[in-house]
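Notes follow once the structure below has been shown.
With one protein chain withheld, the remaining protein chains of the complex are depicted in position.
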Amino acid sequence: MAGIFIDVEVSDDVRGDCELAKKLQEACPVDIYAAAQEGVEVVEQNLDECILCGLCVETAPPGGVRVLKLYDGGAALER
Amino acid sequence: MRFYEYESRRLVEAAGIPVTDYGFAQTAEEARKIAQEIGGPTVIKSQVLSGGRMKAGGVQFADTPDEAARHAEAILQLEIGGHMPRGVLVDPKAQVKQEYYASVVWDGTAKKPLLLFSDMGGVDIEEVAEHHPEHVGRGHFSNLLPFSDFQAKQVIAAAGVTGRELTRLTPILARLAGLFQDRDMTLAEINPLAQLEDGSFVALDAHMEMEDEARPRQKAVLAELGIADDDVREVHEPSPFETKVGAVDAADHRGVIQGKDTGFHGNLGLVIGAGGGSLTLTDAVRSHGGDPANYSEIGGNPSVAKACGLAKAVLEKDGVEKLAVMMSIVSNTRVDIVARGVIKACLELGKEPSETIAIFRIPGAWEEEGFKILERYGIDYCDRSISMHEAARRAVASFQEDPAEAEAEAARP
Partner (left out) sequence: MSILIDEDTTFIVQGITGREAVNLTRECLDYGSKIVGGVTPGRKGREVHGVPVFDTVEQVVEHNGGRVPDGSVVTVPPAFTKDAVLEAIENGIKLVVIVTERIPRRDVAQMVELAGMRGARIIGPNCLGLVVPGVAKMGGIGGPARNTAQAYQTGSVGVMSRSGGMTTEISSTLTAAGLGVSTAISIGGDAIIGSTYAELMPLYEADEQTEAIVIYTEPGGRMEAQLAEWRIENDSRLPIVAFMAGRFMDDEEMKGMSFGHAGTIVEGKEDTATEKIARLESAGIPVVERIDAIPDAVKQQLSSPRNES
């Protein structure tokens, strides 16, 4: 489930990457990512706390993570 | 934070200033026992954190232990200034020859503690200062150099006191100055400081206030008095709203929110900030005839959850239908984060944001992003070109049923 204002999309290519999951967990200042056994887990209750810093987008490989601004027609932070 | 008299007396006693052989009681039976031990006439005093005890009937005299118990029974049930007493103090009735006054307060202009003394004690010092200035001595003392007895002597002498009294009073005032500094007091007052028939001096009443900011380093003293960390001693008992907002603030370290509704009785919910901005906006709403339901402060860039929690607490107050969300230009707190928080609060309570948020006026950091969110939800917002007062006027106007009439009303000087 998405947040009210923010959603993140983790591509299937990187979802199972446990190393990346740890890095994302460390990078995100508002704890949107958790490193689970199966890889990257999105903590839904923290989605709306996103401060649009873009650190997760930088941390993941190109196309790995997109941050969607649901209030802005789905405009995305991506690379 | 203010201390009860019985606590203040313990602080005074610990500083080496003589006090009477008093006792603290929380039941009539305890009061009877203490009166029996004292073995003579007693004074029963309500232990309550508000002034005007005497007038309210919170101080009674008793000749026998039975009478002391009866008075204690009545006083323990007597509310004074909105506060119930914590207990009663049972004091031997002293044979007083003369009443003096001594206190230490901060002087914010001189930025030093000010020692005050008068030989006209037992009454309001401000009145003595006004009508009998020659009976009041005063003197500042250093925060860096140790207090020296001559400073107490100068102040006592300036009130016209000499002889044996001056030499006996000197160590008492010096110890009071020490107590003020050592214990981070904002007020250390003994009134009356009584001279008994035998010539000795005792503190018959004491009023001490400690700076809240110093509580962490005064932990040992507070623990000795049995004062817990959550015993905050506000002027008013916290309301359910104030308790709720306090809990939201404590649950999350990001940013700071505060909410107060003691003394506010209106229906316009205020989600406002920061310190100065909140004062300005509360005035602005009232100047346009608006009646706020509460006061609040947002600062230090709170999380979405925190802004949401504050907005929810305000909306859940009885009679609140609409919110005005306003701040002075922000540089640290983010416009978009606050916007998300207040909208989320509306949605979670099943309210339509555009109908619930009367106005949103927070210019500054991340405003472009914030305004996008507000537009998406059709909320009436404005930027820095709309003054805080104009925003407040719009919020008040949105309350009137007939918008045209409301405009006319708000435009009236």
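As written, the chains take the letters A and B, and residue 1 is the first residue of each chain.
Note that in this section a contact is a pair of C-beta atoms (placed from the backbone, for glycine too) under 8 Å apart; a residue touches a chain by one contact, two chains touch by 3 or more.
Remember, it's a predicted structure, so these values are computed and weren't measured experimentally.
Trainee: Which of B:274, B:374 or B:396 sits in contact with the chain that's absent?
Mentor: Selected residue, touching the omitted chain: B:274.
Trainee: Which residue, B:118, B:328 or B:356, contacts the hidden chain when the whole complex is considered?
Mentor: Candidates B:118, B:328 or B:356; residue touching the omitted chain: B:328.
Trainee: Taking the full complex into account, find the residue in B:70, B:286 or B:372 that is in contact with the omitted chain.
Mentor: B:286
Trainee: Can you work out which residue in B:55, B:111 or B:131 touches the chain that's missing from view?
Mentor: B:111
Trainee: Touching the hidden chain in the complete assembly: which of B:24, B:241 or B:295 does that?
Mentor: For the chain that is not drawn, the touching residue is B:295.
Trainee: On subunit B, where is the contact patch with the chain that was removed from view?
Mentor: Counting over the whole complex, subunit B touches the hidden chain at residues 106, 108-109, 111-113, 126, 142-144, 181, 184, 186, 211, 213-214, 216-217, 235-236, 260, 262-263, 273-280, 282-284, 286-287, 295, 297, 327-332, 364-365, 384-385, 387-390.
Rule of thumb we're sticking to: only the chains that are shown with their structure count from here on.
Trainee: From the mean C-alpha coordinate of subunit A to that of subunit B, what's the distance rounded to whole Å?
Mentor: Using C-alpha averages as centres, the distance is 46 Å.
Trainee: Provide the residue numbers of subunit A that touch subunit B in the complex, in ascending order.
Mentor: Touching subunit B from subunit A are residues 4-5, 30, 48-49, 51-52, 69, 71-72.
Trainee: Which positions of subunit B touch subunit A when the two form their complex?
Mentor: It is residues 303-305, 334, 336-337, 340, 343-344, 347, 369, 372-373, 376-377 of subunit B that touch subunit A.
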